[in-house]
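Once you've had a glance at the structure underneath, I'll fire off some questions.
The complex appears here minus one protein chain, its other protein chains still in place.
Chain IDs A and B follow the sequence of writing; residue 1 opens each chain.
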Amino acid sequence: MAERKPRRGTWRLPALVTLGIFLIVGPPFVSPYWIGLLTQMVILAILAMSLDLLLGYTGLPSLGHAGFFGVAAYGVGILSTTYHASFWVSVAGGLLTGIVLAALLGLIVSHVRDVYFLMITLALGMVLWGLSYRWIPMTGGDNGISGIPRLESHAGLPVTGPIPFYYVALLVLAACSVLMMRLVASPFGLTLRGIRENERRMKSLGFNTWVHCYLSYVVSGAFASVSGVMWAYYNGFVSPTYLDLTASSELFLMVTLGGPATLAGPVFGAGAIVLLKNVMSAYTARWLLVLGIVYIATIMWAPQGLWNLGGRRSG
Amino acid sequence: MKRSHTILVAVAVTIAVTLVTAQTTPDNPIKIGFMVPLSGGSAQNGRDILNGFLLYLDEIGYRAGGRKIQLIVEDDEAIPAVGLTKARKLVERDEVHVMAGVLLSSTGYALAPYIESMKIPMVYPVVSADDLTQRRRGTWIVRTGWSGSQPNHAFGEYAYHRLGVRSVVTIALDYAFGWESVGGFERTFRAEGGRITQKIWVPVSVHDFAPYLAQIPRDVDAVYALLLGRSALQFMKQFQEFGLKGRVKLIGGGTTTDEHVLPFMGDEAIGAVTALHYSAALKTRANEAFVQAYRARFKKAPSYYSESMYTGGKWLIAAINAINGRVEDRAALLEAIRGARPSDLPRGPVELDAYGSPIENVYIRRVERVNGELQNTVIDTFPKVSQFWKYPPAEYLRDPLYAR
Partner (left out) sequence: MTYFIIQSLNGLFSAALLFLIASGLTLAFGVMRIVNIAHGSFYMLGIYVAYTVTARTHSLLLGTAVALVVVATVGLVMQRFFLRRFTSQPLAQMMMTMGFALFFRDAALMIWGGDPFTLATPAVLSGSMDAGGIVFPWYRLFVIVVAALVGVGLWLLNDRTLIGARVRATVDDPEMAAATGINVSRLSGGVFAAGAALAAFGGVMGGPILGGYAGMDFDLLPLAFVVVIIGGMGSLKGALVGAIVVGMIDNYGKALVPELSYFTLFAPMILVLALKPTGLYGRA
């Protein structure tokens, strides 16, 4: 099994190239509504890839990952509305909030593994959700914060509208992808995979696995924050639903459905879920039921993710 | 240079032609985009709102202004981001002419900038956040429902003078709807000389009221409760359990005993006095006809949610008729909505103020059991109540929004 080079997996490169070309040249030819959906896919793809670093490459299943995404979004929302901060201050503030939070929570979770990690990040995610919900003077509680300026005008871009925003998001996705791809191919990334496969051995080889897991957690949180910042600008408001358990588990589904430890897979996973939710809910009010079945079906029939169909390829 | 001009002209002509043909095609239906939560915890309220709308559209045979009406329903899941995505879908893909719906204030606020930027008329039949038609009001959103503090301004005076209440403990859901309701009540109640001795805020996710009920002193005149849905149901039962019923008067915001939850309560609810702009037990010809039709079709009493979009629908259709179905002219449609005065509404006469919020009756209701069923018997009426109560709008708006 291990030595048999699968020849069936040759669809991946063409798929990736087609997707890339479409993402770059397609949008001007589709309706504004579809540009909106594509923008959502692009932003959530960054988020899904960030979780993949942790879940796929390091083997740490974080079920509170939407927390960083949401907290960064709140950073942007609060700075840009309550404090009327400029674009770069808001962006930097949002990113910093997410990263500092990851650095703090990382201290609590980095020595835990497996299912304990799952449960603890789940609980921490709930704490963050509670914070956004109950710290009303800061977060506006249930109503959230609305009135975040449009990205194009806030950043002083000469153009406005859904298409420029889309290309900004695509550019950010491209930059994040390159960074993450280099990261997982670096010695650091290889060590993370080593920890995932056999932590004890890595320890005995002299690696400080705690530090590696910690860094992986923080870096992953940082990329999630990038996505959160974009999301805040995209929607123009933030609300506690950004970081609830449903959001975190949907994110988990994107990575699992797409294929963990592939980076490309979660991008497709994010696209598939956004597409599924929006197309399906137009036809049936029972789409939550269908989504539940999608979860179950994914685990039953594509547990390694769509990207790994026809031969395992993840690293 | 010249060439680009030609292109511009060509484009303009094409757009104009498209618009004109769109306007004059008689078979082209009027598209109404509608969204409420249809899944998750608020699904039943969303369903009630939708049912009210369906009932009215059936009555008029899905026709208005000489054109067919096409209703496109979306589920906003009570999640603001989903609501925004669905609004984009309705406006940009389905190209609806007008929008209606939304249950939660959070979604209402989230949608507002988008609606304003797309210049699409939208009717909010339920969202009660005060500032939507006050300090943060826009142009394109018209509210046909109510604002949270509106009935409570009236109720504060009523409680002092007619119920003889002097000291009150409030217990309310800890979010904008709760603050605005309690704030409105407190303002007029205190102005008359009443005292609020304690304000208890409970999280929206509350299920057990025991820790809060234990704090209520037995020597206050009344407890003012502002809850809704299952929290109202749980509260009523526990209020009795802990021996408060009978010792302390129970008053509150209208949602606490609204028909969306009243049928599931028991005798513990009897005697509670609340204020709202509607009651299913209202004895008017228009309301009795509405209740009868609603019961016949949906096998239950209409809630204020159901009434909201029956009236909202009637409002919208009246506006569409007023402009003879030419909904493509959005500005004219908006004008028509703002100026509409539909008659025979279940809740009684309604008109819009200059801020796009209704001036309507506020009913003081007492829960009674009639023919074996609990109902909100109307015991008094404040006619023509504005969102500003008796205060001059400009002065009122200088004060901050009600908060905790």
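Criterion: a residue touches a chain if its C-beta (ideal position, glycine included) is under 8 Å from a C-beta of that chain, and two chains touch if they have at least 3 such contacts.
This structure is a prediction, so every number in the text was calculated from the model and none was measured.
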Of A:119, A:190 or A:205, the one touching the omitted chain in the full complex: A:119
Selected residue (touches chain absent from view) among B:208, B:344, B:373 or B:399: B:208
Subunit A residues touching the omitted chain (full complex): 55, 61, 63, 108, 111-112, 114-116, 118-120, 122-124, 126-127, 130-131, 133-134, 245, 249, 252-253, 256, 286, 288-289, 291-296, 298-300, 303
For subunit B, residues in touch with the removed chain: 39-45, 47, 200-203, 205, 207-208, 210-212, 214-215, 229-230, 233-234, 237-238, 241-243, 260-261, 264, 266
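Please note the rule applied: only the chains that are shown with their structure count from here on.
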Length of the line joining the C-alpha centres of subunit A and subunit B, rounded to whole Å: 36
Residues of subunit A defined as touching subunit B within the complex: 31-34, 36-37, 40, 133-134, 136, 141-144, 146-147, 235-237, 239, 241-242, 278, 281-282, 285, 287-288
Residue ranges of subunit B in contact with subunit A within the complex: 38-40, 74-75, 79-81, 84-86, 88-89, 92-93, 104-106, 109-110, 112-114, 129, 174-176, 203-204, 404
